[in-house]
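For this depiction, one protein chain was excluded, whereas all remaining protein chains were kept in their positions.
Up next is chain A:
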Amino acid sequence: MEKHLRKSQSLYSIGCIVFLLMIMMISIVALITKNIFFYYIILCLSFVIIIIHFRYIQHLKKSLLTLIEMCQMIIEEKAETFPLIDGESYIAVLSSHLHILNIRMQGMLERLHHEQNQLKNYIENISHQIKTPLTAMFLKEDLLLEMTQGKQHRIVEQIVFQTQRIQDCIEDLLQLAQLDSHSIEYHKKDYLFSEIIDSIQEQLFPLMEDNDVHLKIQGENQMIYCDFQWMKEAIENILKNCIEQKSHSSIDITCLEKSSYMKIIIHDHGDGFIEEDIPHLFERFYRSEYQSHQGIGIGLSISQEIIQDHHGSIYIYNDQGAVFEILLPQKETKNKYTVTIE
């Protein structure tokens, strides 16, 4: 029946008109002759029209359902058996267009994956190329430190400091590159909030000691669903930012459970942000004109991207110091661009 759908469309239209004309004519005859027989005929004809009408609608519905199924398959990227509608009807044409659309999309996705993979390989390559001379530099500096004294020794120490700056820069840039290529494989699991914070404290211990800053932690027993390494990185960047704000103070870090998400609040007791800076803080390479800062200005940008990759969000405002609010969903949601392994 599908094959002749187009023909049947015109057939249907013609048939409807014919029937209506017949009904009109018989109604007129019936009115004139007032014969019951003709009324019965009108009734029958109306019946027939209604039945044909319904059959036709069912027909269209079936074809539309097939089209919807095709669209569903395109959305879910299941390319396998694609039901085609034969024929020359409008619906058949639509179905063949959808088919072509599907093929195009598959092609684009394949190319995207390929490019992402290439980018990932480039990054790994460059990473290795840069880390090798850096390693040699550090080692030779260590050698010089052993071999020199006095003024020369001090100069070598300064060189080490600068080399360290380069290393920090490179690490930040490499992370950004990884995030941009969307080729990171996140390994997400439930982790104790305290586990994450302890790990960060270990890492930041020297920095915290130097600045005489300590953390006040609340909500240690809360569970966070995330990739440990990357979430640690995100929170660490924020904490580094806070530690550098004010020495000899404390930073409050709290983890709360809300209805369908987790909230992490980081609050320092420094002077807070400068209002003009706030809209730009997550911009890459943004450096405040009003505050002097070490670093190239991508720590917060990286944190934001990591949190967004976790389908969360981050807000900043002032409240007797700077406040960072991180919202993270409790359940995982499906997303095409980040691969999650559990």
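What we mean here is this: a contact is a pair of C-beta atoms (placed from the backbone, for glycine too) under 8 Å apart; a residue touches a chain by one contact, two chains touch by 3 or more; residues count from 1.
The rule we apply is simple: contacts and distances are computed from a predicted model.
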item: UniProt protein name of the chain not shown, from "Stage 0 sporulation protein A homolog", "ABC transporter permease", "DNA-binding response OmpR family regulator" or "5-methyltetrahydrofolate--homocysteine methyltransferase"; value: "DNA-binding response OmpR family regulator"
item: Full-complex contact with the absent chain, from A:127, A:148 or A:181; value: A:127
item: Among A:77, A:142, A:180 or A:257, residue touching the chain not depicted; value: A:142
item: In chain A, positions touching the absent partner; value: 124, 127-128, 131-140, 142-143, 146, 167, 187, 229
